[in-house]
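Please see the structure below; I have some questions.
With one protein chain withheld, the remaining protein chains of the complex are depicted in position.
Moving on, here comes subunit A:
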Amino acid sequence: MARHQRQVGLPRWLFVPAAAGALFVVLPLVAIVARVDWPDFLTLVTSESSLEALKLSLRTSAASTVLCVLLGVPMAVLLARTSFRGQGLVRSLVLLPLVLPPVVGGIALLYTFGRRGLLGESLEVLGIQIAFSTTAVVLAQTFVALPFLVVSLEGALRTGGERYEVVAATLGAPPTTVFRRVTLPLVLPGLVSGAVLSFARALGEFGATITFAGSLQGVTRTLPLEIYLQRETDADAAVALSLVLVVVAVLVIGLARGRAT
């Protein structure tokens, strides 16, 4: 995996917009760090409501990442390895949450799983209430995070090609064995980075959660919701918690890159 030296030079002017772009992303993060009330940082971040919000965020994001893997892997495999009529349309629809404003996702979920929603009434009969529960948070997060997993895994599957799978099949391996022993191990790095991206997206979910799940400490109030609420009364706490979320996100991305390369 040696890095080879570039032979073709890059145009110099490319560096200016590239640096501007990097600055555009980094500067606001620096601004958060600069604005943090450091002497009170620990007190602000370790308040009961903050810790509960952080725990809930990590718990629900982990759950939705698992859901994303369980649902997203088969979706990505079918999209990459089969062709059927309307496949392009299906792919576009699956990717829709990626470009949809999350609040729209929240409204859509509300009218699906809400008490008076499409499925809500049947669920109610079964004694299941999703609205205002932690389950609702997980559903909202899964809805917005799933496309991240599908996109990165489908890409990995397509570039990987089918050579090894074909060989395994000709050697007599049944489809499940091929999938388990050849396909999955080959795309594992792509799967990991997709899962990490999904986790990060779930961690940052706000719009769909506040629209669909509500906001109650320890049950549905995740860290982004807590930050938004703290902003009303305690700007210092909101900034401190924002920094926590930035740090968690950086750790997650760092972990993903470390694992994938």
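We take it that contacts are C-beta pairs under 8 Å (C-beta built on N, C-alpha and C of every residue); 3 or more make two chains touch, one makes a residue touch a chain; residues count from 1.
Simple rule for what comes next: contacts and distances are computed from a predicted model.
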{"item": "\"MaoC like domain-containing protein\", \"Molybdopterin synthase sulfur carrier subunit\", \"Molybdate ABC transporter substrate-binding protein\" or \"YCII-related domain-containing protein\" - which is the UniProt name of the missing chain", "value": "\"Molybdate ABC transporter substrate-binding protein\""}
{"item": "Omitted-chain contact residue, chosen from A:L56, A:A108 or A:A131", "value": "A:A131"}
{"item": "Where the unshown chain meets subunit A, residue by residue", "value": "1, 95, 98-99, 110-111, 114-116, 131-132, 148, 151-156, 158-160, 186-187, 189-190, 193-194, 197, 210-211, 213-217, 219-221, 225, 228-230, 232-233, 260-261"}
